[in-house]
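So, chain A:
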Amino acid sequence: MTRKIWCFAAALAATTVLAPPLRPALADEAAFYAKAAAPYKGTTIRVLDEITPLQETLSKIVPDFEKETGIKVEWELLNHFEVINKGQADMLSGRGHYDAIMLHGSQLGPMLSAGVILPLDGFVADPKLMDPGLNAADFIAAPYKTTAFYDGKQYGFINWNYNHVYWARADLLNDPTEKAAFKAKYGYDLAPAKTIEQMRDIAQFFTRKKGEMLAGKPLESDFYGIVLEGIKGGSTFSNLWVNFIENYGGDVLDKDGKPTFDTPQVVAALKMWRELWTYAPPGIAEYSLVDVPTVMGNGIAAQSLAWSDFVLGIDKPGVSPYAGKFVYGPVPAKAGNEAHRHADAEPSVTVINAASKQPQATFLFLQWLADKRQQDKLIEMGQGGVPIRESSWALPAIKDSTNPTLFAAMKSSLDVAVARPKMEKYPEMFDAMSGIAQQVGLGKMTPEEGAKEGQATLLKLCGGKSCTL
Partner candidate 1 sequence: MSSIAFQSVFKRYGAVDAVKHLDLACAAGEMLALLGPSGCGKSTTLKMAAGIEQVSSGEIWFGERPVSRLAPGARNIAMVFEDYALYPQMTVWENVAFPLKVRGMAGQPAAARVGEVLQLLGLRQMADQSVRGLSGGAMQRVSIGRALVRDPEVILFDEPLSHLDADQKVQLRAEIKRLQKLRQVTSILVTHDQTEAIAMADRVAVMNHGVLQQVGAPQDLYERPANLFVANFIGEPPMNLMKAAWDGPRVVGEGWAVTLPAARRAKLSDGAIVAGIRPEHVRLLPPGTAGDAQGVVSYREPRGDADVLTVVLDDAGGVKGGRMVAEIPGPAAFRAGDRVSVGLDVGRLLVFDAASQTNLEAAS
Partner candidate 2 sequence: MAEITERSRGRSGLFWTAAVVVYALIVLFPIFWMATMMVKPNDAMFARPTQWLFTPTLDHFAYVIEQGFHWSLLTSFVLCTVSTALVVLIGTPAAYAFARFEMKGKDDLFLFILGSRMAPPVCLVIPFYLIYAKVGLLDSFLGLTLAYMTFNLSFYVWVLRSFCRDLPVELEEAAALEGWSRVQIFRRVVFPLLRNGIVATAVLCFIFAWNEFLFAFMLGGSSVTTLPVSIPKLITSQGVRWGEMAVVGMTALVPVLAVVFVLQRHIVRGLTLGAVKG
Partner candidate 3 sequence: MTAAHSGLIARGLAKSFAVGGAAREVLTDIGLDVSPGEVLALTGPSGAGKTTLCRLLAGLERPDAGSVALGGRTLDAFAPGQRRVALMFESYALYPHLTVRGNALSPLQAPGGRLPAAEAEKRVDEVLELLEMAHLAARLPGALSGGQKQRVALARLLVQSPALYLLDEPISHLDAKLRYKLRGEIRRRLAAGTVPTIWSTPDGMEALSVGDRVAVIAEGRIEQVGTPEDIWLRPATTRVAKLIGDPPMNLIEGELLREGGALFFMRRELRVPLAGALAAAAGEATTPAVTLGVRPDAMGFAAPEVPGAVQAEIYSNEPFGKHAIVTADLGGLLAKVKTSMAISQRFGADGGIGRAAGLTLPVGGMVLFDGASGRALPGN
């Protein structure tokens, strides 16, 4: 996949039409919602979302909506896997218990093909429901446009801009002895990796056995150069796909959705993937997106690629002894291919269940959530977070953050982050391919074999047709 933006035209059209030239006053916003919600006053909507620090913060804001509109919101938070399981089950069974459900970008394919998501276009076109002050142009464009739209229809606003960042131990990278040794060995200065090759060098450099010295102290246990996600069923596959394969100039599918997993670029990326695993802790194949930050927090690895929002939970005093000693950066690019860099992201939207009995009220809520007032408040209360609006970067909580490199890294990642194409069989593909990613990483399969088998699997799953919708 190139950096092509899906249904760009439609999205552009929508934003152009809807974006008003001037931002109205905040009071007007509140007034709009009170008025728009009047017919739905007293109704209750149920919303299912994932439990992360962002949502926990958000749940403190949601009561404001109830106050403003008189619409009651049952706001249910479950963990990542549960949201997928229960949310999909609810939509697919047609039960309609939840009016709105958070979907990761990758879930959209199956759900769209099952026809269980309500398109928003009718509401968007309805001035009674559509807030003129929403300012969709402020949404960070690439993830929004690739996620919320499909086939000329809009299915949501952007809600969560989950994205990957590069994460490293500043205390080690700045250690004078280590710096000198690194320079001597690799011929350039030790610093947060800008390229995948540098990341590899740093990983290799810091992988040490128990008893060896690290930053002037003897190690009490083995130390590893990098930690990556390696479990089957986490986000291993997309991690590999976007952070490595695409940076290497390859892709899993071509623009027509045909599998291209056996290209030399993919093989090269798999080789690097495999090599990095050799510098990772032995348990890498069981590390999920949750374990990776934990391992970093435990201080047994020098660097990582991790979900930026998960970092927030670790890099704070009392949780990890290394809090404050971390440095962040954009996901490293392939040397020489920096212009076409990629960063893995899972922009997510909260969609309206086709079986919802309160779609209008739900629509108002989703719109309200994406509104700048709420987003600003969210960022401020969450002491940082992952913005969905460009304007959020300027907020004091981010601008004056004690962790400036993290937000810089996020911004950089989001500049290039796009959603994955919408694929009906994504779950099956994901399941099979993360298995292959594991096998290659573990060295149970050579990169070439992995590429071959991956290609065959994809072809079989898609049945010779396009893998995308």
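If you want to know what made the cut, all candidates are chains of the complex that A comes from, given by their letters.
Methods note: a residue touches a chain if its C-beta (ideal position, glycine included) is under 8 Å from a C-beta of that chain, and two chains touch if they have at least 3 such contacts; residues count from 1.
Being a predicted model, the structure only gives us computed values, none of them experimental.
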Original post:
In the complex, what candidate makes contact with chain A, out of 1, 2 or 3?
Top reply: 2
Original post:
Along chain A, where are the residues that touch candidate 2 in the complex?
Top reply: 46, 51-53, 74, 76-82, 85-86, 89, 93-95, 97, 220-221, 289-291, 293-294, 297-300, 307, 309-310, 312-314, 318-321
